[in-house]
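Heads up, one of the protein chains got dropped from this complex, but the rest are sitting where they should.
Going by the order they are written in, the chains are A, B and C; count residues from 1 in each one.
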């Protein structure tokens, strides 16, 4: 029997020890009327050989595209040791380290992870992960509301990943949190500071969300925004790309020295770029960090270092009084299982890359994206939307809707970018492209060739691409 | 620096501890005249990302064929745990267990492996592996000569894998071992007993090699052959397929009860079917087993169970006095490194399959091959060469040379079989096909369809297939 | 070394400036070719490099390999952690979910038909198993599934303009995520007690159910390890009060193929695919908390779902489900976890599914019997165990001054991971024990032998328990100090 080790002799020995005549008898407390019949809708069992073949065929059918999509998930080189080690049974098949003494491996790893997140973000405290970047933002918003209960309004500029805004809404709306979306500066592709200013009337917002680099890949003027928010007694929730933090100012240092209140208050983001494969969207992990002052409002597990009865250092889950298993309806969040295995992968990834490696990844991504933008904007009908300093994504404007162009590219084996038509119609025929360190010159050339072809096709709509600041 | 952890500070600290001014100085005993210049012929270093991409592209270029070739290497389902565990660093990156106390994992595993090989072959003693099946036969021949030094002749019927015979020759010829090849019974595809009889003149051969199933997949009359050999004071070297031993008589029981000397004397074979991927030919592993009486003539490592100073059981390398590191020029063989990792895989494989699983694999292979033979011999111009009971291979006779047919099949994505034209011209236009448990009905149908197409093509040579016993 | 140190140093203490796993870095930008980039102004840049470790590839591999040796895990130890279903995670699930084509797919790339076929079939299988009419795979763990469920209940009432329904009824024994979820969804929690046999106190339920009732959250079998056989009655009471029934599927392993939540009257369910369907626990996730709903909640399922039209699979989003409670994740949930569950379920098939609950129950009932024979007290001796059961050490704690925690720690010395301790909260000094169906009788017997030995130790040398564990990498850790002297991140130069 697959995965069941009992021999007939075991079954009868065990039943007689129990004093039951049959296994069925063990279910005699279930009312007959409720009992299920055969699960006819389920297929018969497959052997591993069969399921392996099925999955291999399905994977082959999906094939591989040359990927230039980012928009929240990024294709990076993943060092071979990362998953070779993360899938070791001792990590893969353990659970939340409730029994600290038998889980020092996982616990120390999480402590190291928390330390790395603190180092990247410039913050004092990090948790052991949340589900993903989007839900981490939702938790950050709820946390901000707890930290600043006077208000239930959160400002989310339209420069923030629109799905993040949606998820935050799905999750936080039940606690009557209101989200106010503020406009993009169409010339720079950054948050419009004026729109922001006009959005707060008096002092009634709890927090401002700043994404750096923003959804378009552009770099926000984080010091100005942070100072403004703090001056207006808003908390700053930073949504950051962890790779980019190798070169960009860490949220813990956002704002001017003079402000006397440097640093974002809550930092969160998507951990996927740190060694986690794209894999159709998950599992990824969300990271979160904050100031020590707010730590008791932070959701999620936290590992602390302590000592044993003999004075030997060791690690254990700590500050559990924030959590659902202790605090129940008064917990900071309902989160229980988080994304441990991905944290394992990310910790190994960051250990392998180190400060220099990560910096070079970040620099390479930035350079590759510039190369891509240059190659594509040489094609008639394609232009860059912004000239703002950016990281590894760029908005391109086309002389026609992006969707058929992207479809034509896909037919040529290229996942060409993310169509901004639905989420950001104000930008015109816009699409978001991304090139990471994985993209060689030949790949960029291949994209440019395919794009040239695609743009040669008859187009539904005419007109040269409009750049909004023209 | 890839794989070198030294920082500039380390280097200078270490050099000053050594008292050397530079690393170059450490090589000052090498005469200048001999020193190599830059290795211009080598390419520049690739990053893991680059090499990964290169290999992925090369693998993709190779693609996948639907495989019906056997001829010494067999495609079986490999359970996912096999390599997930074998590649664990503790197995993968350890070496020969010289320090027994720090190598109990590998040692116990080898002891278990030896036990499994004994169980499968019905022999008393097995070693920890040899390089592969072919070289194991070579070692078996040398061992037979050592055990029976009166003669240096070994009989190898043409029913034995021809490459094995060649390798045995390459290796053993230097010790003046002579190999005599004896004919096939063309009616049955088995060893011709008459040819055998006439091949021995007096008592001057040391051993007879019997392959079961033989190279053509046919089952030899092993009892008769064994009795005959023993009666003529030849040792019997059995070459066996380990999967087949789940259902076939183990070599330890070959021969009739009445003979008073049941059992092969030396057993060897290719371990690849036990969880080792085809992988273009290696690494595989050779297994070898023998009677206790001959153990001191056996080459290779052997693990024994013993106790420690406190009486706790444990494992260690034993009978090392046979080996090169002790006996040097008088060793049984020069073998040192063997195929440990493959033994690890095979031991896990055999543990997962167990007696029932392996029996079902063997039965399924036999059944699949019959299905294949039936499907193909329905095609005009294709016939089965023999009707002898067989395992999972069969010789097909075509009405034309096999080579262009196989080429046509390959174009259709099918590795159709092994062309016997070069090795066994006496069989006519013959090819060897194989179907293991991995081949579904749809695969066999696909082969039959492709074969039909291929046989429709113009053929160089005409005539209906000749069956040799017609 | 005078002071005892860590068994394995912190990775930061292995670090040295200038070291690195260089072959993992991207190719150095070739001076000649380096592209002019839009200049990034200094004010947006980082002043100094982050203090990440600088180690060689071997150092990293060795460090994390050695850390792994400090863990108990299913692959290495019996792990009867109640409510967590620590069953064998078949290696095949991981192997095939990690095929390169699956891993390399961007979530926003054109819809991958092979992958989506798996997801669609997974939805269908989960419907069949739970007796539900619609399934969404998007919640990323049990707690998020609960959130989705309660949010759907709220959406349902809201759509009917039944806005006064803001109370969620939760039995005392419920898992902490249940009340926490209710709060997250803006509801008030109404706790009801359990009766002597671990059942729901029906009178209390009747008393609390009413026009403010949004719904009830139940685990059945409950976290007390017993089946609520009056479930039809419970359903009647709640439905009559106008509320809906939420099924916490964490204990689905107990009833797979035996009874379906849909048939018990539940309107919505979450499943823990990382428990019942054996995706890995990963040291604390990732999980997957797929939700299933009856007809009333179909319009509200969290997006995206996988649909199929004319043989093409596609994601269904806001467009197709305008009343959805919305998105819960940046993309489509823990896709790779769902894929692992799919592989597992295909390997079990129709016949294997029911075997899960049967042998989980056999193992649990056998253990309960043997432990009570050894002198331990079952919390609900009159009841069958489901896939798990509780023993209470209330007597032992009085007699020998040892706690459930002491027993848990001492078990580690016997090479067994401890059961869940101090949950559910309402049973004093309890151990919640879930052996799962994948463990052998011999493994269970070894556990019972260890527990018997520990029982003898309680009487003869209780200090051995109180000071346990003795053979782990560390002795018992000081949790209080961990809070008081908070140290949650390495700092340079310490």
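By definition in this document, a residue touches a chain if its C-beta (ideal position, glycine included) is under 8 Å from a C-beta of that chain, and two chains touch if they have at least 3 such contacts.
Here the structure is a predicted model, which means the values were calculated and not measured.
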item	value
From A:3, A:349 or A:418, residue that would touch the chain that is not displayed	A:3
Hidden-chain contact residue, picked from the options A:49, A:410 or A:440	A:49
Where the missing chain touches chain C, by residue	14, 16, 19, 23, 56-59, 61-62, 65-66, 69, 74-77, 88, 90-92, 99-100, 347, 438-440, 442
Interface residues of chain A (partner: the chain not displayed)	1-10, 45, 47-50, 56, 79-81, 84, 89-90
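Methods note: only the chains that are shown with their structure count from here on.
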item	value
Per Cα centroids, the chain farthest from chain A	B
Between chain A and chain B, centroid-to-centroid distance (C-alpha), Å	49
Mean-CA-position distance for chain C and chain B (Å)	46
Of all residues in chain A, the ones touching two or more other chains	47-48, 52, 77, 79, 87-88, 437
Two or more partner chains touched - positions in chain C	19, 21-22, 24-27, 55, 57, 61, 65, 90, 92, 94-96, 100
